[in-house]
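Left out: one protein chain. Kept in place: all the others.
Chains: A, B and C, in written order; residue numbering restarts at 1 for each.
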Amino acid sequence: MNQPADTSPDQVPTGAIAVPQPHGRPGDEPDFSHLEFPPVGSARRPAVDESPAQMRELAYGLIRVLDADGAAGGEWNPSLSGETMRRALRAMVLTRTFDDRMFRAHRQGKTSFYMKCTGEEAIGCAQAMVLGKDDMFFPTYRVQGILITRDYPLVQMMNQIYSNASDPLQGRQLPILYSARDYGFFSLSGNVGTQYCQAVGWAMANTYKNNTNIASAFIGDGSTATYDFHHALNFAAVYRAPVILNITNNQWAISSFQGIAGGEQTTFAARGIGFGLPALRVDGNDFLAVYAATDWAAQRARKGLGATVIEFYTYRAEGHSTSDDPSKYRPKDEAAHWPMGDPIKRLKQHLIALGEWSEEQHAAMEAELFAQVRTAAREAEAVGTLGQSRPPVGKMFEQVFTAPDWRLERQRQEVEGQ
Amino acid sequence: MNQPADTSPDQVPTGAIAVPQPHGRPGDEPDFSHLEFPPVGSARRPAVDESPAQMRELAYGLIRVLDADGAAGGEWNPSLSGETMRRALRAMVLTRTFDDRMFRAHRQGKTSFYMKCTGEEAIGCAQAMVLGKDDMFFPTYRVQGILITRDYPLVQMMNQIYSNASDPLQGRQLPILYSARDYGFFSLSGNVGTQYCQAVGWAMANTYKNNTNIASAFIGDGSTATYDFHHALNFAAVYRAPVILNITNNQWAISSFQGIAGGEQTTFAARGIGFGLPALRVDGNDFLAVYAATDWAAQRARKGLGATVIEFYTYRAEGHSTSDDPSKYRPKDEAAHWPMGDPIKRLKQHLIALGEWSEEQHAAMEAELFAQVRTAAREAEAVGTLGQSRPPVGKMFEQVFTAPDWRLERQRQEVEGQ
Amino acid sequence: MSTMNMIQALNSAMDVMMERDPTVLVFGEDAGYFGGVFRATDGLQRKYGVSRCFDAPIAEGGIVATAIGMGANGLRPVVEIQFVDYIYPAYDQLVSEAARLRYRSNGEFSAPITVRSPYGGGIMGGQTHSQSPEAIFTHVPGLKTVIPSTPYDAKGMLISAIEDDDPVIFLEPKRIYNGPFDGHHDRPLQPWAMHPASEVPAGHYTVPLGSADIRRSGKAVTVLAYGTMVYVALAAVAESGIDAEVIDLRSLVPLDLETIEASVKKTGRCVIVHEAPQTSGFAGELIALIQQHCFYHLEAPIERVTGWDTPYPHAFEWDYFVSPARVAAALRRAVEAV
Partner (left out) sequence: MSTMNMIQALNSAMDVMMERDPTVLVFGEDAGYFGGVFRATDGLQRKYGVSRCFDAPIAEGGIVATAIGMGANGLRPVVEIQFVDYIYPAYDQLVSEAARLRYRSNGEFSAPITVRSPYGGGIMGGQTHSQSPEAIFTHVPGLKTVIPSTPYDAKGMLISAIEDDDPVIFLEPKRIYNGPFDGHHDRPLQPWAMHPASEVPAGHYTVPLGSADIRRSGKAVTVLAYGTMVYVALAAVAESGIDAEVIDLRSLVPLDLETIEASVKKTGRCVIVHEAPQTSGFAGELIALIQQHCFYHLEAPIERVTGWDTPYPHAFEWDYFVSPARVAAALRRAVEAV
């Protein structure tokens, strides 16, 4: 074993590589006192055609609309109607109810995998309401709220999760990696990041086709480290693509806190500044702030002014997935201490404060949505859960190419002949 | 042929994708009037331990020391001795002389490929003087000035360029892809960008070994688009690596102007801001400014304060390589109009103004260096030029692995037996 | 009909398709204003405007990702990777995304993209301008991998690739851009104009993907080759005087197994030639298929003549590059084996 000159083992005293450390670990009390949240109203709302160079401060502040008491304020207040906000609340509650049911379905052995978006419902739901079905989302696995807000059939989602005979993706994908073109929801990849720059290409095609549709792409804090993130910001800036480049900073990437992705040196929104793109930092647990920021970015994009980077600051309230146990790497109960609260509770509080909603209405809605999810689950389970029912095995060989070549034909025959 | 719903050809009116355009094309007069250069002294020199967040303006200004008249000024003036500057001048002239000779050698069929760094000599030469041989450069193909400044034998460089029997790399590499560990010069890759994040790993190993050596990595404006650039900034920021991340913005990447890499929306230095790294923008044709900025960044790195991004603003005065003809895509003679002049002329002018140098001394030095290069060339050519002489063919099979496996043994026997 | 070299034929294919189909657009590093470092996209920006032919950042993965997004949104992007040696940064997008998009979305989305890239050695390009990585694409379900070897095929196959609804890796043997180089580097290159396959129709036509071409009929041994190696093989056959059947595979996936099988069953012997390193090169797959389908017809071990299992070394270009002499020796071994 041939050692390079300066490195015989005894010469290596192992200095300290600076590895960022989170502010709490199992056994510690949840403590977010190191975080600063600028007050509601502190972020200015520039005209959409203002030069990005003039608005860099937005990458370091925080766009907020709802304050701790549930009152809306500041330049970013989208002033939504009670009806719109009730629709939003309903979509968020339905999303959470769906997540809970499917998580339990996994625990009951009905499927192989599930991921919840608890605490982050405002993000997917608000974007689904601001954008249209002709716009295209390039989602992560944590914006199922988009499909739910757009009334994609719950039973279809469940059929996909169960890989059963009615699975719209014919059993080919891992649970939750949906595809729903008609709902503006691009086929989800199991690799993180890979679709971020595809969204830029999609958006460029809209420009090319001379329409005003846009794309909206999601990525997690951890996944900003993937190179697709770099490509997307670079290509979007160069070709002025009509795309919203969303970063969901939920503080965690499986067991790694956001500092491992570089979140301690500056904000993730600041990545946009590096490319001269407008960059907003938004309270992701504030439905109204998410709505307003999305709307602003969508206007820019539709006007041909190009891409906007938005960091949604939020907290992943539950485990990464059904394979994960967060109590192994972070203080118990951190979610309950998240200073920006829960997006559902906050919008509900706001609506109640406005006199547009009540605890009774809310309880009734919860019961109704619970029943709706249960009905859908029963319908899907009647078709079958994972392993109990599945598409014909020949589906394994379809859609590899537009038409199967001789290899696939022969292999299919071999399988079907068995 | 199966067309997606909204895209039958006649429905595609082809709108205008915003493709950045350079400010001149063949036939146009060279015109750099759109560029603004802040005056000497306008850039503040912060303490090296100042927070990067406090010095963001440096990414948008320009660090300059020499003014148009050859006078040095401003906070960044490194106040070098006449002797040091004469050494620098000599290194730059030698680099240019070497380039000219090798370029001609290619034209004479003596090798397959060559690349000059004309107009960019200050960058490699200054860094080689600031850093030590225990620091490691991760070079591009346009910082041969490093080797020349450090008195790497010219004849060895030529042997490599000729792939002759004395080629230190045994004929395995394309001309100019040198490797010189003892000179602090990492093996050059033919793929652009790939070494940028390796430099971060190298630097982290220095921290790990508890020494104060650093790494210095180069990348071109065009190559900032590679993902290695992203990885490097991200890893360097996260692990506080002692590395200088240099960007040589010479306005062109083969035929593509820097706007194609995203240089029109903001500066390349600003990419560093995206990661919370200190970011300097420096007149790359001003030896003293390059020297001072490098020195500042090296101090930060050695003190454990982490990485610095430096954009050197310069101009690629000649073709991309011997395979390129820039008159095909940019105005003729642009180089002569570059507002920041020529690095050799400017340092010479400064030395003369100081009374440390004269036209006569300069002419004598040029003649001397010309002779030195000619002597080296004769020596290398006595060994042989490309195809006239080469290492033993068995070298093809060595160093693939530490020890050849049976495949390589058999293949070697087959070739040697022929 | 006009006489074209391979670059002109490729250029014409893109021109014809851009003319016919407004969803076709072309981009890549230096592919816009300048027309590509090999000039394959020359004139297209001038003719069709910057929106349809443009320069791209040096980010092969970004180029392919952007093309996938465009392709899913109804366009037919044709991207150029300047040298295939630089395609690895796009490998993830090709393998994990382009290749699987149709499958995983059950046909809701697909990536009808064409990825053009010059490949292969013989140009003194060293390690990073000489590689032949076709095998890493042929292993990937959902990708087509094709390699033309004449101007006629180059144009007809490129049009087929662009019209194809699946992602196609279109590898261009750059050593024969200007003429059918046969490995004799010490002789003057015969230009394409002297070769019948340089007669290329000006308009639209296709050469289907998945069909091999028998370039020389013979009875003694079958030679399978593609790209530049077709000419090296033909030279070896001529020089050895062996009555070989030379098959230009043209398409690796989908593969024309029928033509291969018929030939090997006839000759009982086979030599496979490629530039890529031997281990896990495409010859392995061909041998596996042939011995499966023609086992009882084989009279001699199938020979592989390939690049060595080393990086591509600058000074040893002509020791690394497969020569007619090496192929001829393999032909002799194949026909002499009993």
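Note that in this section a contact is a pair of C-beta atoms (placed from the backbone, for glycine too) under 8 Å apart; a residue touches a chain by one contact, two chains touch by 3 or more.
Model, not experiment: these values are computed from the prediction.
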| item | value |
| --- | --- |
| Options B:127, B:173 or B:224, residue touching the unrepresented chain | B:173 |
| Touching residue (missing chain; options C:26, C:40, C:58 or C:95) | C:95 |
| Listed residues C:128, C:198, C:222 or C:323, member touching the removed chain | C:128 |
| Contact set of chain A toward the excluded chain (per top definition) | 1-7, 9-10, 12-17, 19, 21, 25, 112-113, 163, 167, 170-175, 177, 189-193, 222-223, 225-227, 253-256, 260-262, 323, 328-329, 386, 390-391, 393, 395-397, 400, 407-408, 411, 415, 418 |
| Missing-partner contacts on chain B, residue numbers | 136, 138, 168-170, 172-173, 177, 179-181, 186-187, 189, 191, 194-206, 208-209, 215, 227-228, 230-232, 234-235, 238, 399-402, 405-407 |
| Interface with the unshown chain - residue positions in chain C | 85, 88-89, 91-92, 95-96, 99-100, 103-104, 127-128, 133, 135-136, 138-142, 253, 276-277, 279-288, 291-292, 295, 298, 300-304, 308-311 |
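As a convention for this text, only the chains that are shown with their structure count from here on.
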| item | value |
| --- | --- |
| Greatest separation from chain C - chain, by CA centre | A |
| Centre-of-Cα separation between chain C and chain A, whole angstrom | 41 |
| Chain B-chain C separation of Cα centroids, rounded to whole Å | 35 |
| Multi-chain contact residues (two or more partners), chain C | 51, 57, 59, 61-62, 72-75, 89, 110, 165 |
| Touching two or more other chains - residues of chain B | 2, 6-7, 12-17, 19, 225, 227, 260-262 |
